[in-house]
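Complex shown without one protein chain; remaining protein chains in place.
Read from first to last, the chains carry the letters A, B and C; within each, the first residue is number 1.
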Amino acid sequence: MDEKYGNALHGGGSNMLGLRIGVLVAVCAALCAAIVLPAARPAPQASPQGQASLAPAALANDPKLIEDLVYANRILYQQDVLDGFGHVSVRSDKDPSHFLMSRSMAPALVTSNDIMEYDRDGEPVDARGRNSYVERYIHAAIYRVRPDVKAIVHSHSPDIIPYSVTGTTLRPVYHVSAFLRLGAPIFDTQEGFGDTDMLIRDNKLGDALAKVLGNSGVALIRGHGFVAVANSIPIVVYRAIYTQTNARVQAEGMKLGTIKYLTPGEAEKAQAIVEATVGRPWELWKSQVGKIQ
Amino acid sequence: MDEKYGNALHGGGSNMLGLRIGVLVAVCAALCAAIVLPAARPAPQASPQGQASLAPAALANDPKLIEDLVYANRILYQQDVLDGFGHVSVRSDKDPSHFLMSRSMAPALVTSNDIMEYDRDGEPVDARGRNSYVERYIHAAIYRVRPDVKAIVHSHSPDIIPYSVTGTTLRPVYHVSAFLRLGAPIFDTQEGFGDTDMLIRDNKLGDALAKVLGNSGVALIRGHGFVAVANSIPIVVYRAIYTQTNARVQAEGMKLGTIKYLTPGEAEKAQAIVEATVGRPWELWKSQVGKIQ
Amino acid sequence: MDEKYGNALHGGGSNMLGLRIGVLVAVCAALCAAIVLPAARPAPQASPQGQASLAPAALANDPKLIEDLVYANRILYQQDVLDGFGHVSVRSDKDPSHFLMSRSMAPALVTSNDIMEYDRDGEPVDARGRNSYVERYIHAAIYRVRPDVKAIVHSHSPDIIPYSVTGTTLRPVYHVSAFLRLGAPIFDTQEGFGDTDMLIRDNKLGDALAKVLGNSGVALIRGHGFVAVANSIPIVVYRAIYTQTNARVQAEGMKLGTIKYLTPGEAEKAQAIVEATVGRPWELWKSQVGKIQ
Partner (left out) sequence: MDEKYGNALHGGGSNMLGLRIGVLVAVCAALCAAIVLPAARPAPQASPQGQASLAPAALANDPKLIEDLVYANRILYQQDVLDGFGHVSVRSDKDPSHFLMSRSMAPALVTSNDIMEYDRDGEPVDARGRNSYVERYIHAAIYRVRPDVKAIVHSHSPDIIPYSVTGTTLRPVYHVSAFLRLGAPIFDTQEGFGDTDMLIRDNKLGDALAKVLGNSGVALIRGHGFVAVANSIPIVVYRAIYTQTNARVQAEGMKLGTIKYLTPGEAEKAQAIVEATVGRPWELWKSQVGKIQ
């Protein structure tokens, strides 16, 4: 076959023609492949704004940290935990008093070029004209007092709001949300701050939220949303998603009858085993997002 | 044909052949790209009807006004606020006593060619055989008495109907729907008009609705739907979407316990900050709609 | 590169080569186009079974009748009114004692080749080995006693079942479902037939159902589903869809408070105007289904 192949090539124009056709059709096939991969939720068009002159890889020692952070944004959007609002951050692996988060934009559109570095007070290290999330102080404050926390999600999930405004405690209804055994306290900006615009817009509010969070994995913010914290990106994404699922299941259970929640012993064991296998859902969620341009 | 075909090929036919291959593959690639962009909600096929001989751009000084109006239609359909029914309008920037709205058709299919101009009484300026929405008087009446209002949405949202038929007041449960602090009064056509077909089909009904709306950002219409008003298209679209979300969250909260709503002070501050940042969700929603043919 | 290109073309085979490339790429483009058109709900693959030797067009004087019937199947599937079960029929315009319906298969996959003709007793006119729906007697019985009815839908909608098993009457909550003013009686096979398999599998059961339906536009079948009837395909599809929507809205309203339903006068007027404009949603639903292969 190689000889005939050589003859065909030697035929002159067929060489270049075949090559060009092969390239053109491969491009078409690649475009078709690009359609197979992405998710069912409307795929928005990224609109880059503000070019970072430092390659994002320089923001972390491990480039996978940046990659996972970008995936976290996309996954949380696709899993309906984040919409146009909300954000996710990771503690820096270069300077543990710093953290990384996207510039202020919709999580659905975040790429590695959008990741910025923040210092311990939540101020951007190298803004270069890019806007930051107003509520970055949620992240800064929690990183300051929780050395065990490596990643944080803030969401306005409609499923959580009813709990936050009725003072209902989220509790682990089933094994996948066993981490709720650590508590789901409710922070109310009214207490201590009176009438505010409800946003955690400075370190004082951030500190008050972190204080209420204590050692829990989740805290609700009355009339606003919730935060989830964990020691890795896959686990914090998992916790954000299953806090939301537990909220729906618990509400339905409360309408059916009296719920027998996980006992402290059950929840402790279940949390350990479920979070040890977080790789499986994490890989599935990443594959559902597909390749990120 | 074969002979001419052969001649064309022979005569530097490579030029034509390469060109034709390029065009055919580009067509295939363009079709593939057309799939990448549109949204997950079934993408309907536009069916133009009635050619406007005046270019739509002439309907407004700022062509972006028309473009935003078209996007508003598509976004509200994609966000499940409008279905086959409902409409959105914008006050004319050429003549503030006039307003612009699509001809009578499903919002999902609206293009700039479908936009028409209406006078202060809700009558089309230049119909040219095109049908108008029966309920354009909703828009005409509100524009007449609310000089601050620049855009209006009318929707039959199933999430809102339960509030309208039980006399339950929509109130701001969380910060994103703080604009509900302005009120969500319920207009009942029974009162003053007895048995009607429930549609706001003339200026008398429109005036009665506008009177109940007062200075609110939202009014419910019993057994029919609701209207949202604002001083810009992005904000009225935002309000329509979050009125619907608040309705779901409030209903769930009421099943869980007693809701602590936003205080007037919280709502005033939250509304200001949230509506100042409406650009972020607006851009995301536009990107989810993608390019409009 | 051009010279070698020219050489390859000069080899004669370029004529056929260009033609073959054009055809192959056009096929790829056509496949891509086939993707642009269909809907977001998983698009199943039709599996033809049993070739009709009579062209389906011969089953009706107006070929549009067949086309609308096929669209009705696809629309009702896409709008979540039908799933693997359920069916829709239309009275024959050749012989008004006959009716047309698909052979026994999932509505999502129905094409014009699957349409069969049934006589006044619900028996196939020309089966030719094709299976019929067990419950065709629902249709036969109603056509026999309701000369005004030209189209019928039978669905197992989960939203309707709760009403059928609790004896709760569906009533028009808002204008789009005003046709419910005609009644939504509940037929229970237990009464008169004792323990059955719940299916309307013969004319006796069909007659009993038709008797309970009376002059209503909708009847529920306890622990089974519902039927909707109307004088045209677009209206019966509309009624089936909005019976389901009304069921959801009414259930939510009943949880919020006491519902003020449409008065008889309001419902009569609203039904008239809404059903006069059924063309708009009908065209939108058809465009969402897209081209049917």
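Simple rule for what comes next: a contact is a pair of C-beta atoms (placed from the backbone, for glycine too) under 8 Å apart; a residue touches a chain by one contact, two chains touch by 3 or more.
Computed from a predicted model, the values in this text were never measured in an experiment.
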item: Which of C:Ala127, C:Ala251, C:Ile273 or C:Ile292 contacts the chain that the document leaves out; value: C:Ala251
item: Contact with the hidden chain (one of C:Pro96, C:Pro158, C:Gly192 or C:Gly214); value: C:Pro158
item: Among C:Asn61, C:Ser97, C:Gln190 or C:Thr258, residue touching the chain not depicted; value: C:Gln190
item: Where the missing chain touches chain C, by residue; value: 8, 11-17, 20-21, 24-25, 27-28, 31-32, 34-35, 38, 40-45, 47, 83-85, 104-106, 108-109, 134, 156, 158-159, 161-168, 188-190, 194-199, 222-225, 251, 254-255
item: Positions on chain A where the hidden chain makes contact; value: 4-5, 7-11, 14, 17-18, 21-22, 25-26, 28-29, 32-33, 35-41, 78, 172-176, 178, 245, 248-249, 252-253, 255-266, 268-270, 272-274, 280-281, 283-285, 287-290
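The rule we apply is simple: only the chains that are shown with their structure count from here on.
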item: Classification of the chain B:chain C interface as same or different, half of numbers criterion; value: different
item: Distance from chain C to chain A - Cα centre to Cα centre, in angstrom; value: 42
item: Inter-centroid spacing, chain B versus chain A (mean Cα positions, whole Å); value: 30
item: Between chain C and chain B, distance of the C-alpha-averaged centres to the nearest whole Å; value: 29
item: Numbers and ranges of chain B residues touching at least 2 other chains; value: 14, 18, 21, 25, 28, 32, 35, 40-41, 255
